[in-house]
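Complex shown without one protein chain; remaining protein chains in place.
Presenting subunit A:
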Amino acid sequence: MAFDQDAVRRTAHLARMALPQEEVPAVAGQLEKIMTMVEALRAIPTEGVMPMAHPLDLEQALRPDQIANADQRQRLMASAPAAEHGLFLVPKVIE
């Protein structure tokens, strides 16, 4: 297992995380240790074992598709870092 710096940069890109280059070697070392610990799982025989996604094997709960929420635009916008006219502001996407 080699969690090298390229793997860190690739993964940081997938996670949309602007990891500065000077942090990459240290993070690579830490992730390498974690993945080495996790590697131990490979030695466990699991042929034919059903993967467990969830503790309670419940059916997906369904309910009638009815409007239950009141309009909360004001409250929902209150924590926005940048907003105007009730809309979230972001940098220009289309030139």
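Definition applied: a residue touches a chain if its C-beta (ideal position, glycine included) is under 8 Å from a C-beta of that chain, and two chains touch if they have at least 3 such contacts; residues count from 1.
Rule of thumb we're sticking to: contacts and distances are computed from a predicted model.
Between the listed names "Glutamyl-tRNA(Gln) amidotransferase subunit A", "Ectoine/hydroxyectoine ABC transporter permease subunit EhuC", "Multicomponent Na+:H+ antiporter subunit G" or "Chaperone protein HscA homolog", the UniProt record for the complex's undisplayed chain reads "Glutamyl-tRNA(Gln) amidotransferase subunit A". As for the chain not pictured, it touches subunit A at residues 7-8, 10-12, 14-20, 27, 30-31, 33-35, 37-38, 40-42, 44, 46, 49-56, 58, 60-61, 63, 72, 75-76, 78-82, 88, 90-93.
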